[in-house]
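Removed from the display is one protein chain of the complex; every other protein chain stays in position.
Presenting chain A:
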Amino acid sequence: MDFSARLKELESFERKDNKASLSSMLKQNGFTRRDFLKYSSAMAAMLGLSSTFAPTIAKAIELADRLPVIWLHMAECTGCSESLLRSDAPTIDSLIFDYINLEYHETIMAASGFQAESNLENAMKKHKGKYILMVEGAIPAGQSSFYLTLGAHAKKGEEIAKQACNNAAAIFAIGACSSFGGIQAAAPNPTNAMPLSKITNKAVINVPGCPPSEKNIVGNVLHYVLYGTLPALDNYNRPKWAYENRIHDLCERRGHFDAGEFVQSFGDEGAKKGYCLYKVGCKGPYTFNNCSKLRFNQHTNWPIGAGHGCIGCSEPDFWDNMGPFEEPLKSHLFKSISADATSDKIGIGVLTLTGLTIAAHAVISSVKKD
């Protein structure tokens, strides 16, 4: 990857305001250069790069204000937008509002009605082929597309999403719904809700999670800015930098798993001691995400930290495949391969074995303990 060439390309973009340098803008917004570089280092670490890339990232972010972003809401709950708003240090929300040109986002934008529709149309026209498209929510598709209409012309959501995809430079499906269909696509999927990738021929990067953490949403935009290409993806088109490891791999309770110390029921003595949650249904061994490392809400907590097992929310069709959420997967684990194809090419057979091994381990160690 030639970073210097990419940076030159970024620099060749027309500046929105040649007079305002990033440093002066940051200063006006109450950030020091130091804060900013600290943030860039954190981002470098998060993207799996060495800290020598921090200045490169800083430069890339500096240029990011020229990146128009269109965010669409389809069949969704707005949880992903809420997660975006939680973006953190140093006050990333302000960075987003100031340095990414957020052309359309229904939860935040001031315009309504005809004016809002015009904003979308103008943005797609003005930034044709250059904008980043982020889509939240699944899409009622085909003969069921009438389950979502928008605007005075009652356009189908599917039609709007397709159009926006056609003219985007990069497309991110934000959240479990947009990536894989999510809750509304769970059986019996009464609205024929589809993932974004099923309604467009363009490449879609999936950023699943219900919702994905604020870091996974923002980090992907930065990844695009930095590389100018799509990030390395796993079998489900999830960026490897975020979804490469299993929850189980870096779990803070892993030691208890290895020691055969399990919570047998919520609220028991093991729960008070932070034992492994596998036997009360944790899906961490089958789920690929960086929650164990980055947690949520500025590292405040995460499901396993709060004593509840992982429900597998960044895996395809997890609503149908991972339940009941408070019981181990056991025999019904492999009714679908959804959770089993992995970024690091572990085949289904291997992970099946892993799954069985985990189950066997839990049983054996429990016998030992009890």
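As a convention for this text, a residue touches a chain if its C-beta (ideal position, glycine included) is under 8 Å from a C-beta of that chain, and two chains touch if they have at least 3 such contacts; residues count from 1.
FYI, contacts and distances are computed from a predicted model.
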Identify the UniProt protein name of the omitted chain, choosing among "Nickel-dependent hydrogenase large subunit", "phosphoenolpyruvate--glycerone phosphotransferase", "Lactate utilization protein A" or "Na(+)-translocating NADH-quinone reductase subunit D". "Nickel-dependent hydrogenase large subunit"
Contacting the left-out chain in the complete assembly, out of A:Asn166, A:Asn192 or A:Asn235: A:Asn192
Hidden partner chain, touching residue among A:Glu159, A:Glu261 or A:Glu326: A:Glu326
Hidden partner sits against chain A at residues 16-17, 20, 25, 28-30, 73, 75-83, 85-86, 88, 91, 93-94, 97-98, 101-103, 105-119, 144, 146-154, 157, 182-184, 186-193, 210-211, 213, 265-267, 271-272, 274, 295-298, 300-303, 305-308, 311, 319, 323-326
